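The complex is shown incomplete by one protein chain, all other protein chains being positioned as in the whole.
Right after this comes chain A.
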Amino acid sequence: MKVIILLDQIQAGLGGKEKGDTPLGGKKLAMGAADTIDKALRKMDSEIIGTFYCGTDYYQENKTEVKRKVAKMCEKMQADVVIAGPTYDYPDFSTMACELAENIQENTAIPVVALTAIEKNEALIEQYKAPLTIVKMPKKGGTGLSDSINHALELCRLKVANEETSEFVTQYCY
C-alpha cells in the first residue's frame, strides 16, 4: 500500500501550539509521528509515500484552498489510502483531520481512515462518524495507542483490498 498521512505541526515534528501558522506543506517521507506508522507499515510491505502537514491556525484561515490542494495532491501522488491523524484529543487538529478526510472521500476515489480520541471531540465525532470511518484512539497520554494504530492500519488494508469492513468498523470505530 502507498499511504499518505495528514498531520498537524505538532505531530509532524514542526514545533508546538505556537507554530499553528505553519502553511500547508509536505515531504515524500515519514515525518515525526508518521515514522512510527511507517515502521509498522513496512512489516506489511507498505510505506508512507508522503506526509502532509498543516498548522491548525493556517488551516482555519485557508480552509477551501487547503482542502482542494490536499485532495488533488493525494490523487496526483496516486496514494492507495490516506490516514488522517492520529489526532489524540487535540480539538483543532481533530477538526482539521475530519474535514480534510471528508473532502478527500467526496472528491477522489481514495479511501480515508481517521484516528481521533473522543475526549474534547464528542460533537465532532457525532458529526463525522457516519460519513467517515474514525478509528478509536486514546487521548494524549492515554492507554492503548499502539493498539489503535494497528487497528487503523488493518482498516487501511481492508479498504485497499476492497474487503468487507462493517464488522471491523463496529468493533474499532465510532
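In this text, contacts are C-beta pairs under 8 Å (C-beta built on N, C-alpha and C of every residue); 3 or more make two chains touch, one makes a residue touch a chain; residues count from 1.
One rule holds in what follows: contacts and distances are computed from a predicted model.
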Omitted chain, identified by the protein name its UniProt record gives, among "Ferrous iron transport protein A", "Aspartate carbamoyltransferase", "Permease IIC component" or "MaoC family dehydratase": "Permease IIC component"
From the listed residues A:K2, A:K140 or A:R157, report the one that touches the chain absent from this view. A:K140
Touching the absent chain when the full complex is considered, from A:D21, A:D35, A:E106 or A:E126: A:D35
In the full complex, which of A:L24, A:I118 or A:V169 touches the chain missing from this view? A:L24
In the full complex, which residues of chain A touch the absent chain? 10-16, 19, 24-29, 31-33, 35-36, 50, 52, 68-69, 72-73, 76-77, 88, 138, 140-146, 149
